[in-house]
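Apart from one protein chain that is not included, each protein chain of the complex appears where it belongs.
Entry: chain A
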């Protein structure tokens, strides 16, 4: 039964080994093997079914438990796939600006970050969530600071300040829940809340935990750290963060909401309405922000803020269809946005005005970028259409008319910023110097584009997976 800890444990243990072994190429290979092994352990969890593991033989609620069910298995799969995808974009020669021995440390931090994310997704203990949150966050701050150029340092510092505030809010909230119930085990807290002698402490504690995770998942207006962290970091880190970083926080948010507080508590304290309003603001201002950007990665980052709004719209319906849509959206958006950040890596210039002529200079990249951008927009026959359609249906069925209207407006605004990527790519330009793309990045581009198209035509298995996730959560 100890295989439940493997997704978090394998990258955690390989991180120091990578530093000890050193060397750019060996470090990259080792990180790749480590995440590959972790991916295999997640695949094994799929065959294991729902299970719990008491660490060190201490049974819940005293000991720390790891809980694997239908809700977090897809998230674990997502973390490992995003991790491997990011590594494909960071072959050692792409980190030329990092002098030795920093590349090895970079890959070690990368593994630590993945380990922390996997830990958040698999633990059933509220304090353990905080510990893993800080492991992944501290690693992420350092990874963002490793980006090219000095602006990465300031983006990393900004992220450190806001991220630490978010983590501290979670700590504070967990402390208050512990005061009110005397337990740290999520399932146990859920059982003890109705009889708690301190309902106000439950309320304030819950507010702090949810606030902390909203900050960590960059829900508007707590998004200020995201554009810098995504657009200034090394491309591999941007792929990992866009693919899984905020998604894991959104998973933790839903896990706390449904696994600890339950729907009736959430409705009684109007959490659904607050989330709906924040989701609408995120959809609107994220898309408006994306339109104004002049750099490709900053545009993608702002678009992510809007997409987080879409996902939270699904969560805010508190319904099975909404959660299913949110899970589908998370998985497909990770593929699409991860793919777009892959396409943005290795470009000689990040500025939008240098995009014209890309179709002549690197046809494969131009084709993948166009298809993925259309998928981001939600054009039929792409994965983006499936997730947007499910989300719209769920919002309509739950009667959130405001959400449906803002959803439509935001999608229209998305046409404007997607056009700012897609149209210039196919324009003629005098600069026809070919761009040399390493084979690993080509592979990553092809894989994500293929996934975005295949799941657009054949989304059945993913929807089925997410249906079970929604049932497990509610």
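Just so we're on the same page, contacts are C-beta pairs under 8 Å (C-beta built on N, C-alpha and C of every residue); 3 or more make two chains touch, one makes a residue touch a chain; residues count from 1.
Criterion: contacts and distances are computed from a predicted model.
Q: Can you pick, from "NADH-ubiquinone oxidoreductase chain 4L", "Peptidase S26 domain-containing protein", "Electron transfer flavoprotein subunit alpha" or "Cytochrome c biogenesis protein ResB", the UniProt protein name of the chain not displayed?
A: For the chain not displayed, UniProt's protein name is "NADH-ubiquinone oxidoreductase chain 4L".
Q: Would you indicate which residue among A:161, A:268, A:381 or A:443 is in contact with the undisplayed chain?
A: A:161
Q: Would you indicate which residue among A:21, A:55, A:153 or A:472 is in contact with the undisplayed chain?
A: Residue touching the chain left out of view: A:153.
Q: Using the document's definition of touch, tell me which of A:27, A:84, A:105 or A:142 contacts the absent chain.
A: Checking the options A:27, A:84, A:105 or A:142, the one contacting the hidden chain is A:142.
Q: On chain A, where is the contact patch with the chain that was removed from view?
A: Residues of chain A in touch with the missing chain: 127, 130-131, 134, 138, 141-142, 145, 149-151, 153-154, 156-157, 160-161, 164-165, 167-168, 171-172, 175, 178-179, 349-351.
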